[in-house]
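All protein chains but one are shown at their positions in the complex.
Right after this comes chain A.
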Amino acid sequence: MCGFGGYFGSIRDAEALLARMIAAIAHRGPDEQGKFVTPDAGLGHARLSVIGIGDGQQPMSDVSGNLTIAFNGEIFNYLELREGLIAKGRRFRTSSDTEVILHLYDEMGEDCLSLLNGDFAFAIWDNRHRRMVLARDRMGVRPLFYTSKDGVLYFASEIKALLKVPGVSAEIDPIALDQIFTLWAPIAPRTAFRNIHELEPASVLIATQEQVTVKRYWHLDYPHRDAPSKVTNEDDAADELQALLTDAVRLRMRADVPVGSYLSGGLDSSLVSALAAGMTPRRLQTFSVTFDSAEHDESAFQTEMASALGARHRTVACRAGDIAGVFPEVIRFAERPIIRTAPAPLYQLSGLVRQAGLKVVLTGEGADEVFAGYDVFREARVRRFCGRQPASRMRPQLFRRLYPYLPGLQQQSVEYLSAFFGTGNAALDDPLFSHRPRFKTTAAAKIFFSGDLRATLKGYDAAEDLVSRLPQAFSLWHPLHQAQYLETRFLLPGYILSSQGDRMAMAHGIEGRFPFLDHRLVEFAGRLPPEMKLKGLVEKHILRKAAKHLLPTAIRERTKQPYRAPEARSFVGAGELDYVRDLLSEASIAAGGLFNAKAVANLHEKCRTQPASGFRDNAAFVGILSTQLWQKNFTSQEVSAARAA
């Protein structure tokens, strides 16, 4: 797990540039650094040593010197792949997974990607074919960004390394901002930075002197909605799921250092921790965030699970004001505006893991996407149910059951519930049916956009842009699978795995591993009939069944509590930090040019006086503040001057 940067083309002062690029992302790999330079290409690497600690230095070249790789991540099945390669006569000089990729690429070219089970991004300089090959894992766990300047392709694990390239400037991309304020994340390959792109998950980019091509080597897929399911027996499916998950955890326990586990107190991380505890010869170390607000805190479940596992459990308390305290760092690492504060406690949590001396943690992330755990899936089912009898006064009452943790919703009349969830006039064939209310609610925060920004956007519609990127087969899938695709293909890599995952963990040099995102598990779950995942309104039904003998009943049967953190009220009121006041002042907002200064001042005052503001106000507050922080971090005059120096 590491960071890398590099270029393809001819540049001056290559060594110095690579040194600056790697220094910018040194937090990703505090253990070692290395460089490789030729007249046509260069690679730099910052290493977090996890596998092959003594002999896995990078960039790494093969025996011929024709192939050189810089690699971020882990190939979890590298031992099996290595055995196969040795059987074919390949000789290894190191014990690392990095060398396995080199040999495989030598054998198969970019087709080797289909054999890799892992979370990775890498760059291979292929001197034989005079080409640079960039690749990224199927689900988008590890990041990879690129840009071009004066005919040279530059790439890196984080954007801040690309900003070290002379002439590459940091400017906000207005379209990306609109996407964030609608969909929560930019749609890759777009990033918050104009002209800086993200290599999409499951993709490979091949650059030669003549051209740059990008192609996908794996697709998230679901069966036709009317096709008879090949999986019909629930008990067998639960057994197969348990076996797959066990193997996914087994592979992700591979490391030459101890592996810990995040423990939220929910089903997913508890299940991963339980499997891991049974595989480690040591006492498992678990890590949790606690909150001082009852609506966010899950510490009772965390304690119960840690105790059941006999784990060595540590917690970090996220108290009032802590989120505001770390938020500038969160945005510096996230490298984009965000509309929620949820990444901040995870930033604290990875700091705790680092303090404990660990480098690697397992997480339960991904289970909600793969096994239909999110409220948005249940909500869509209730909306369809209501849509079939729009006059019913009984059916909309189900919305209250869906959101017991939202007090504002509990007080709403049936008529308002119907109106807010769009049950009366819902277009059942809308490809965004499942997510439309969320997108509409979030997009309402765009009321704060300045006149200039609106004029620049010229009526751009992020939701319709998203529709235009859906695969042809999308309309043939079951509605639950359509909703899962939207969540898994866009929000998971665009927000969860990046802003809440890789970037918050790597800020402290911590590698997160995600057993539920093992591609074999994802493919298996895609083949399951929808009712095995969402049974009535019970989410992750098959996963609960698979967990039957592994978890205490209270953990296995509990209703999902979505991971949330306090929003606007973290920043306002007594003890409000100077940077918040400064960045939200009318002068700062006007100077930034993206928001209506008077409206923001009113919002700020409203959040001060009405701490229980709704989702729109919270999203707007966090979105505006983070955009201001983003601008200060990446585009302010001081930063530009420092970059040029």
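The working rule: a contact is a pair of C-beta atoms (placed from the backbone, for glycine too) under 8 Å apart; a residue touches a chain by one contact, two chains touch by 3 or more; residues count from 1.
The rule we apply is simple: contacts and distances are computed from a predicted model.
Asks: UniProt name of the unshown chain, from "Peroxidase", "Acyl carrier protein", "Probable sugar-binding periplasmic protein" or "Cytochrome C"?
Replies: The correct option from "Peroxidase", "Acyl carrier protein", "Probable sugar-binding periplasmic protein" or "Cytochrome C" is "Acyl carrier protein", the UniProt name of the unshown chain.
Asks: Check each of A:Phe420, A:Tyr460 or A:Phe474 against the chain that is not shown and name the one that touches it.
Replies: Within the whole complex, the residue contacting the unshown chain is A:Phe420.
Asks: So one chain is hidden, and I want to know which residue out of A:Thr441, A:Ser585 or A:Thr635 touches that hidden chain in the complete assembly.
Replies: Counting the whole complex, the residue in contact with the absent chain is A:Thr441.
Asks: Kindly state which of the options A:Asn117, A:Gln302, A:Ser570 or A:Ser613 is in contact with the chain not pictured.
Replies: A:Ser613
Asks: Tell me, which residues in chain A touch the chain that this view leaves out?
Replies: Touching the missing chain: residues 406, 408-409, 411-413, 415-416, 419-420, 440-441, 443-444, 447-448, 596, 598-600, 602-603, 606, 610, 612-617.
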